[in-house]
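Quick one: this structure, given as structure tokens, is what I'll be asking you about.
With one protein chain removed, the remaining protein chains of the complex are shown where they sit.
First chain written, first letter: the chains are A, B and C, and each begins at residue 1.
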Amino acid sequence: MKIDRLQAFSDGVFAILLTLLVLDFKLPNYKIGHLGQAVIAQWPILAAYMLSFFYVGTLWLFHHDYFAKIKRTNWQLNILNLILLFAITLINYPTSLLSEAVAQRNLADIRFAFTSYALVALVISGLFWVLYRFMAVHQDLMIHQEQHEQFYRAIRNDPLRSVLIYVIALVGIQFNVVVGALLILLGNVFHFIAYLRLSRNIEKHHLIE
Amino acid sequence: MKIDRLQAFSDGVFAILLTLLVLDFKLPNYKIGHLGQAVIAQWPILAAYMLSFFYVGTLWLFHHDYFAKIKRTNWQLNILNLILLFAITLINYPTSLLSEAVAQRNLADIRFAFTSYALVALVISGLFWVLYRFMAVHQDLMIHQEQHEQFYRAIRNDPLRSVLIYVIALVGIQFNVVVGALLILLGNVFHFIAYLRLSRNIEKHHLIE
Amino acid sequence: MKIDRLQAFSDGVFAILLTLLVLDFKLPNYKIGHLGQAVIAQWPILAAYMLSFFYVGTLWLFHHDYFAKIKRTNWQLNILNLILLFAITLINYPTSLLSEAVAQRNLADIRFAFTSYALVALVISGLFWVLYRFMAVHQDLMIHQEQHEQFYRAIRNDPLRSVLIYVIALVGIQFNVVVGALLILLGNVFHFIAYLRLSRNIEKHHLIE
Partner (left out) sequence: MKIDRLQAFSDGVFAILLTLLVLDFKLPNYKIGHLGQAVIAQWPILAAYMLSFFYVGTLWLFHHDYFAKIKRTNWQLNILNLILLFAITLINYPTSLLSEAVAQRNLADIRFAFTSYALVALVISGLFWVLYRFMAVHQDLMIHQEQHEQFYRAIRNDPLRSVLIYVIALVGIQFNVVVGALLILLGNVFHFIAYLRLSRNIEKHHLIE
């Protein structure tokens, strides 16, 4: 079956998820005449929104480039993609927890929020690794499959590297929340680097017309 | 009229519905410093979310494959598809009822929530059966209509089988909620099997290029 | 400029609006153990949801078929379409008012809710009339423009007929809410008939390949 509708459907879910994240910006309770202070006190929502917007945005870019190499889909890939989208939509929830916990400045709650964020991110990266493994054994679904080995060699372990960063983040959060938060940020930055590596690899091998 | 925009529109509704389901994850009321416990107590929301995400996901896959066999649409099919999408978006509501009722652990409410879930699922399966019947008498709308009989023979009663499971589930729920819940799950799993049967049938008959 | 992205964008707005309507189904306040009664008391939400789902659905079908006759767009048509989409998204609000007012059973409020519903519907039909007039003087944007007059003759006043029904409904609501409600329903049914007339006209004239 052709890949087009799978891509369009996935793009739709990404676009909706990105835009839904903004719904976390709710009017604060405020004393009339002091709206400004109440809004500025909501900076953790903005921070969490930015973190998740660019995380989901990077995931979209990655998904976009990765599936551009695929020409056909089958039911296994359909299911795998659905599970991946499920895990990605979940990120909405830890994002809310994070903005709430940081706003309330309670250390235990912040730790829990970061832990759940890292957990979801870890599952997402793990599923990307499953996707890489699946495509490696179903090279017939890909465009230019003769170049697959060469293309795949350099980037095959990127999802595992990502998983590793989030595992370290999960441990780090329990000892020091700031270190843990930075590790999560590092994980997201690494995702972005992995996207750039994938993107350049595709251009180098002219995998897409 | 060409089928493309009908497919794109339906895909859009499915993508939005799937992503909206995540909005049921609202921040719990919690004692500051005990966010973790409050979130963990929300497991029924996660369970209901997973149930409905994969149910709607399977419905999308099914809809996707089924409409891939269709080359043209007319106003009757447009209306039928609209009614089908209406019934599918309704699933959002019993999903909320289910997560609320399970969280409150009241048997009568859980029974009611499962009953309404099974009812909506039954209507959806019933409408798929109407769609099957409609396409059987409008074979001129299909791709490769000469293969239609052969293709259709094996799977024509799948929606009715689905309806039957949900009827049994509806009865079962009134006597034993756990049995009823398992029957609903079975109905969803059967949906998935019906999708696999459809998908393999399409590949076998090379109905799609 | 090509019409494709305008169509896709409009389809997106319709798909999202249709699916957002379901968000009005919120969990009722209920006494634990009596969820069923509380849900059943929410029937006005279901009724309002059905009314608006099929109204917006019909508007989509209509928009879909109408724009299928158009091959190019320009900035005036872009703006006109944007204003039309604006009016259509507004329907979300009277839908909420309606379900609330009917649930509270207050006659003055029900009258106000139906009035605002009819008002929005009237504006939508009025804008369709503007669209018809606009296309009549920009026939160069259409497919098969040589058949335009012939095609257009029978259906050119359908939007005005629609406006008339909603004007009568607006007056009727002030005297008798039930009559007014039936007139709104009649307006929506007429929309549907207008869609069928458009759809058959297109098939008759083979305006679309």
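Here is the rule we use: a contact is a pair of C-beta atoms (placed from the backbone, for glycine too) under 8 Å apart; a residue touches a chain by one contact, two chains touch by 3 or more.
Just so you know, these numbers come straight off a predicted model, no measurement behind them.
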Touch criterion as defined above, residue of A:H64, A:H138 or A:R161 at the omitted chain: A:H64
Contact partner of the left-out chain, one of C:L90, C:L141 or C:V167: C:L90
For chain C, the residues touching the chain missing from this view: 1-2, 5, 8-9, 12-13, 16-17, 20, 23, 74-75, 78-79, 82, 85-86, 89-90, 92-93, 96-97, 100-101, 104, 106, 108-109, 112-113, 116
Residues belonging to chain A that touch the chain removed from view: 7-8, 11-12, 14-16, 18-23, 25-27, 30, 32-36, 39, 50, 53-54, 57, 60-61, 64-65, 68, 195-196, 199-200, 202-203, 208-209
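Just so we're on the same page, only the chains that are shown with their structure count from here on.
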Graph class of chain-chain contacts, one of line, ring, star, complete, other: line
Chain centre separation in whole Å, for chain C relative to chain A (CA means): 38
Rounded Å distance between chain B and chain C, as computed from the means of their C-alpha atoms: 27
Junction residues of chain C - those touching two or more other chains: 16
